[in-house]
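A single protein chain has been omitted; all remaining protein chains appear in their positions.
As written, the chains take the letters A and B, and residue 1 is the first residue of each chain.
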Amino acid sequence: MTKTNAGTKTNAGNFFEDFKIGQVIRHATPRTVTAGDVALYQGLFGSRFAVQSSDAFAQAIGYDRSPIDDLLAFHIVFGKTVPDVSLNAIANLGYAGCRFLSPVFVGDTLSTVSEVIGLRENSNGKTGVVYVRSTGYTADGTEVIDYVRWVMVRKRDESAPAPEPVVPTLPKALPADALGDAVPLLDTGEWDNDLAGSPHRFGDYTVGERIDHVDGMTIEEAEHQIATRLYQNTAKVHFNQFYEAQGRNGRRIVYGGYVISLARALTFNGLGNAFHIAAINGGRHVNPTFAHDTIFAWSEILEAGEIPGRSDVGALRVRTIATKNRPCDDFPGADVSGPADPSVVLELDYWVLLPR
Amino acid sequence: MTKTNAGTKTNAGNFFEDFKIGQVIRHATPRTVTAGDVALYQGLFGSRFAVQSSDAFAQAIGYDRSPIDDLLAFHIVFGKTVPDVSLNAIANLGYAGCRFLSPVFVGDTLSTVSEVIGLRENSNGKTGVVYVRSTGYTADGTEVIDYVRWVMVRKRDESAPAPEPVVPTLPKALPADALGDAVPLLDTGEWDNDLAGSPHRFGDYTVGERIDHVDGMTIEEAEHQIATRLYQNTAKVHFNQFYEAQGRNGRRIVYGGYVISLARALTFNGLGNAFHIAAINGGRHVNPTFAHDTIFAWSEILEAGEIPGRSDVGALRVRTIATKNRPCDDFPGADVSGPADPSVVLELDYWVLLPR
Partner (left out) sequence: MTKTNAGTKTNAGNFFEDFKIGQVIRHATPRTVTAGDVALYQGLFGSRFAVQSSDAFAQAIGYDRSPIDDLLAFHIVFGKTVPDVSLNAIANLGYAGCRFLSPVFVGDTLSTVSEVIGLRENSNGKTGVVYVRSTGYTADGTEVIDYVRWVMVRKRDESAPAPEPVVPTLPKALPADALGDAVPLLDTGEWDNDLAGSPHRFGDYTVGERIDHVDGMTIEEAEHQIATRLYQNTAKVHFNQFYEAQGRNGRRIVYGGYVISLARALTFNGLGNAFHIAAINGGRHVNPTFAHDTIFAWSEILEAGEIPGRSDVGALRVRTIATKNRPCDDFPGADVSGPADPSVVLELDYWVLLPR
């Protein structure tokens, strides 16, 4: 009996020279979102935004029922891209231009398609940067999320020729008129501040205002692993202690999106009426996070935006900084010209919507 | 650009002098219960009561479908009160008079309202005891749970004058005729002891009988954190190892309600037909519980009650003692006149219903 060797059936992922400008990748695995996903997300992050927590609250203001958390949808859409885009990535360099285009409800089936929109080989000849625009769809073709992500990917063969460099122009921030597509017109007269947990509406925030979100949340290995598998994200560094023990950190790395979700949940204390993430302008995982780290967060209001034609909601552009093992009462990382603070793990620039 | 300082938008919680007799607090965040919550509760506690586990079993005896676990409903209703009532609490002194008034099903949206019914400043002038009656409702206004809780809360300003002391009279135990509102009239002829997992019905228990529930369950950090966030309970001591490391215990404290749920699940082995908690007469968290503790439990039958007009079910008043890291074959804590046993973490006095 002939024994065939291993490896031929296993996905080795794409290397830098496998990507071509304009290439379209239809990712596995489509995923029907369930009430179970929502509960697990709740149990992991403890979010308290009323729109996503209560069908009755959501219906009172104009939704058919509670949409799922914007970031849960993001993580599911994102997770599908990992086996094709970042299995051989050395670094996840950034996100930009992420728009939330339609609400996602329990029962929707999400899939993701990516297009390669940029390629630039590094001067070392060993790696290159790949830019993809990824779009999440429901089964009927409705676009729910799109975003650009760029990652540094290894070359399989260092002698492979470098492609013509193409670097896409990315907006520093999405304009206010690109926001709000995922939110129906709301009857904000029915918005109940008591039930929502905050008396502060859109008009109560000031550009330049800083908010220490006060609370901290400690991460356990089981928690980040469960979340990351829930999203079907297969990045090996999150799951395999046998290999990570031999690596630079000696430990599994927490999926960066886990920290985004924790930070978002922490912002409830201070931004309780910011019920929807309308866009992520940019995000950087400045330092790695590990299990047993305690995450804190603070935010600065960068800009207040009017969405043309909408008097129900206003948009706040927010920069949220998350730290590990360091309270945020003195706003670490605020001075961008100063030395980097090693406790800062996340810088996220995004738009949220609040009722007026 | 003017930078506003932190804290103004963050919930600092209420201090003792913020509470007034008769004050009504409508708590955030309403919460639609889902099949996901039920599964997570199952995964965390391993309950085996057939009524809550099987729609088919529940329907055979007269329910429309399985109600959710009584304690899951309790923890969701309770969790909402934490940001308003106990964020500045030093001690959770007790519960009393907790009634389960209507079954809760997947799809129900729960909210909670509390009324301040008692206030008594302590002689040290630094703290006071606040008594609240909290009521959980569904979206159509149906009351599902009410209970009294008292907590010791810090004063913001020690020079604030003491209020007129008001201490409510609390029943030592609810009378049997206050029980059973959450249970439809059952066709107990359809109750299948094999499927329910116990041959022992109401009439098989004797007042004074003691049952060692034998099994033990070890708690992990991820487990109690997931449960407590599922309930949207925001008490900081359960989540923030950075701060707790500097505190008296050096560790996060497990939410007392987590231990109640574990103890209840352990009682299945010996009380398998006690399908419903009809009331909690009183509960005390005698010692704190931490991750890696193994919980054991034993119970004593205190009283057998007839519910007027019902021949389908009978009520047993039970005292369940839970311990940490100590088996219960010799009934620790039984001798209430003896010295306190430091292994005892919970004393719970409650009514359960069983089929006749």
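Please note the rule applied: contacts are C-beta pairs under 8 Å (C-beta built on N, C-alpha and C of every residue); 3 or more make two chains touch, one makes a residue touch a chain.
Being a predicted model, the structure only gives us computed values, none of them experimental.
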- Note on the structure: Considering the complete complex, of B:272, B:314 or B:355, the missing chain is touched by B:272
- Task: Quick one: say which of A:142, A:206 or A:240 touches the chain that got left out.
- Result: A:240
- Message: Touch as defined at the start, partner being the missing chain; which of B:23, B:42 or B:122 qualifies?
- Response: B:42
- Query: Taking the entire complex into account, which one of B:14, B:32 or B:66 touches the absent chain?
  - Reply: B:66
- Answer key for B:218, B:249 or B:311 versus the chain not shown reads B:218
- Message: Counting contacts across the full complex, list the positions on chain B that touch the omitted chain.
- Response: 34-40, 42-46, 48-50, 53-57, 66, 194-198, 200, 204-218, 220-223, 226, 269-272, 292, 294, 296, 298, 325, 327, 329, 331
- Item | Interface with the unshown chain - residue positions in chain A | 1-7, 9-11, 26-32, 34-37, 39-40, 83, 107, 109, 111, 139, 220-223, 225-230, 232, 234, 236, 239-243, 252
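The rule we apply is simple: only the chains that are shown with their structure count from here on.
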- Item | Inter-copy rotation, chain A to chain B, in degrees (Cα atoms; steps of 5) | 120
